[in-house]
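Every protein chain but one is kept in place in this view of the complex.
As written, the chains take the letters A and B, and residue 1 is the first residue of each chain.
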Amino acid sequence: MIRKPYFASRLFKTGSLAAGASAAALVLLSLAARPAVAETKTYVVSWFVLAAFLEEGNCPAGLNPDTETFFRRDLAAIGMAPEKIEAVMTARAGAIVAGSSSAADAAMAADALIYRGRANGKPTHAYNYPGTVPDAHINTIESKFAYGFNLDGKGAASPNSFEDPVTHEKGVNNEYFRAVGCHGPERPSPNDPYQTMWAYAWHNLQQSLPAWIISVTGDDLSKDGAVTVTFDKAMEHVDVDVNVKVMADKTFRIDPDPRWHNEYRATLKNGEITTNEPSRFRMLYDSYWVPEFDLTRARLRLTMKPDGSLDGILGGYEKWRALYFAYASFGINAEDQAGLDVPGTYHALKRLADAEPDPKTGENTRISAAFRIEAVPAFAVPLRAATGRSPRGAQFSQSEK
Amino acid sequence: MTLSRRVTRRRVLRGMMGGTAISVGLPLLDCFLNSNGTALASGEALPIVFGTWFQGLGLSQGFWEPKTTGANYAMSQQLAPLAPFKDKLNIYSGMKLYSDGKPIQPHATGPAVCFLGDVQSSPALASIDSLVADSIGQNTRFRSLEVACHGLPESLSRRSGTVSNPSEPSPIAFYQRIFGPDFTDPNAAEFKPSPTVMVRKSVLSSIKDHRLSFANDLGASDKARLDEYFTSLRELESQLNLQLQKPAPLAACSVPRKAEAEGAMGSVIEEALVNHKLFAGLLAHAAACGQTRVFNLMLSTAQSNFRRTGSSDTFHVLTHEEGTDNQLGYQPKTYWFQSQTAEAFAFMLSAFDGIREGDGTLLDRSLIYFSTDTGYAKMHTVENIPLITAGRAAGRMKTGLHIAATGEPVTRLGLTIQQAVGMQVGRWGTGGNETSKPFTEVLA
Partner (left out) sequence: MAMNWPKSNRRGAMAKLACGLLMATAFGVAVPVHAASEPATPGAESVVRRITPEQYQRIIKDVFGPTIKVNGRFEPEPRVDGLRALGSSRVSVSAAGLQGYDAMARDIAGQVVNEYQRGTLLPCVPASARQPDDGCAGQVLASAGGLLYRRPLSQGELQGLVNDAAAAAKELKDFYAGLSLGIASLLTAPEFLFRKEVPENLGSTADASQISGYSKAARLSFFLWDSAPDGELLRAAAAGELDTEKGLNRQVERLLSSPRIEAGVRAFFTDMLGLDGFDTLTKDAVLYPKFFADVPKDAKEQTLRTIVDHLLARRGDYRDLFTTRRTFLTPLLGAVYRVPVPENAPNTDPSRWVAHEYPEGDQHIGLLTQAGFAALHSHPGRTSPTIRGKALREILLCQKVPDPPGNVNFTVVQDVANPVYKTARARLNAHATESMCTGCHKITDPMGLALENFDATGSYRNRENGVGIDTSGVLDGVTFSDVAGLAKAVHDHPALSSCLVKRVYSYAAGRPAAEGEAEFVSYLSKGFVEDRYQLPALLRRIATSKAFYRVSAPVKSAGDTSISDRENAK
């Protein structure tokens, strides 16, 4: 990959707010020294969620059942006696509600539910070994539409593919949405498009995540033409403003660790930026939810909006186990409190995974997916110029697998 | 269960026939009706009572906030039960907490900031009620009293991260603790003045005469100013004198009738509400009898696990799973639970307002701090957390106001409360939640 300066004042062109003594000046000077005059706009990601397309009837078998129902279903499937199931469910009701179950009963219920996998007749942990819980074949999306891209290149001929409701691109691969789209907590409502589990995660994690910085560089961003798009990890978290929106116009230092530098050739047309060819997308996220995104054959489209912000879709193939553990790490809480069927999700992801088969087992290791991205204007400066210190990113270099 | 069924008409009548102020003020607290005839309080200044009232999962965003701010606002849809007390309370909307780069754990972070002023529940910190109790709770039988309607001994009150003040979940046991054999009637108690106050008084008296010479050689206007200082000094002295005398009898103090039945301990909201009524009455009586000046009541835990009789859907699960009704604009079942909060809090206020003390009521000299863990429960946000203060804090709080403090840290209210109860505190909270700005508009 070529390494161009991927940082700059987004107001470089106007120059009226250019810095004098600050470190950012170094950036501007280095840019100004380049022979070709280019314009760069930089942004910080302000919203990142599963790109779920809301549509009545795209779960023909209905939404997935509530917690109590799928617990009973799974216990019956492993052959638990009806009386015992009743005892477990009664104790569970008493355990999640204070005081009505003895501690022993509550522990019995928790054990029965958490260890509801079976291997050789012995109980196994349902979240660590979800494959040992019988596959309940949870309900999945059956529809024409889903956000995303034609990742496998097969176009409309691709089996099980969707059509993007905005671009009308055919052959869209988004099996991740298919797998989890019929979970109630993953479905946005018309009132409140932001009420999904992914939105919940973003809302609560945004101020502790590393900020993601996007830059768009071209000869003249007010005109159609070739542009370069970068994604980098910042050294800082985002700040939020008084309305809990990511604060615009803050300055971020770019982590020089090359693993989090993504660079794409793209085309700007009518304010829409589309990457030219599939590439990889790697970015650090949250250790509890999804530690790291690593999309292969990634595609990107971004709209430059009149208010100065960006809005778009990122698609690619992600390791489905990484997505599974976002749910599994919540364990019994994901099931009991949020109504998400964790082993059921596991089976669906595994079944619908559609790329990169393991050479030994033949099992697909990745699943097609699409994420919604929004970003607001921000400043970006290189770490070294900002602090004069050696990059902190170096300490991660040993932990890479 | 249930208490209400056991209360007989005869008992109600007997209470009413007693003709006491309490029976009028606490129509619903039949079991606590006083059997003594009590005189009204003499009207002397009675001390501030501070309490916290907590309930998990907040109120329904968009439906609890009054539409206008300042005085003379119209009570909001969900807080309609509080309308009778509108002139005695303040509603605070728009406030939030700052996570300072830490992940938000809604059910822990919200109470941590409301009670400790700190996102991380740092072990060194004491809860706001403990700070208040340090200031005003020293000379009462109980430094503070903690009760919970959720069936567990949990409480949000703590001296530090390792010493928390457990809640009493049983109203019957709580009655025994306050009004059992150890209870001595304040109106007849022996009195022993505090030696610390005695020496303070003697130091003050000995230096007063000396200090008077300070103003001797001043011009007329400066002398007048110093004269005010010396007047203040004499007032301070007479205050100390007052503390050295046997306190005025608490005319409004009466011993409630023993509770004989209580709601089942657990998470069924109907049972918890029965216990809430009992606790509200007992706390009001305990405060009126000078047994404590600080209390903490939890209706539910943070992340409320209340459910309705016969349903296994807990309030918390509903906030996540229940869809928003497009016509109503809210989650209907969740809304129901949140409305119970408003009803219960209104009952709490009626219990305090029902005890007449001279020209005012117990509520007038109280300050009750309503807080919760989340703003918009569906998303578990920690913005726009509903907060209320009820009572006039013995004249130190102005009331009848809706204060829209969008984006302000919730700690501003905690600081305001501490100053209202007379604590010498200039700032409160840690990190981004630290503030030195009380709501001066409510401090009288």
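By our rule, a contact is a pair of C-beta atoms (placed from the backbone, for glycine too) under 8 Å apart; a residue touches a chain by one contact, two chains touch by 3 or more.
What you see is a predicted model, and the numbers here were worked out from it, not measured in a lab.
Residue B:226 is the one among B:80, B:108, B:172 or B:226 that touches the chain missing from this view.
The hidden chain makes contact, of the residues A:135, A:224 or A:239, with A:239.
Where chain B meets the omitted chain, the residues involved are 94, 98, 100-101, 195-196, 198-200, 202-204, 206-207, 209-220, 222-223, 225-233, 235-236, 239, 406-409, 419, 422-426, 431-432, 436-438, 440. The chain not displayed touches chain A at residues 9, 11, 16-24, 235-237, 239, 241-243, 245, 247-253, 379, 381, 386-387.
Definition applied: only the chains that are shown with their structure count from here on.
Rounded to a whole number, the gap between the C-alpha centres of chain A and chain B is 44 angstrom.
Across the interface of their complex, chain B is touched by residues 66-68, 93-94, 96-100, 184-185, 189-192, 194-195, 199-200, 203-205, 207-208, 237, 242-244, 286, 288, 336-339 of chain A. Partner chain A is touched in their complex by these residues of chain B: 96, 99-106, 150-152, 169, 265-268, 301, 305-307, 312, 314, 316-317, 320-321, 323-324, 326, 329, 378-381, 383, 406-407.
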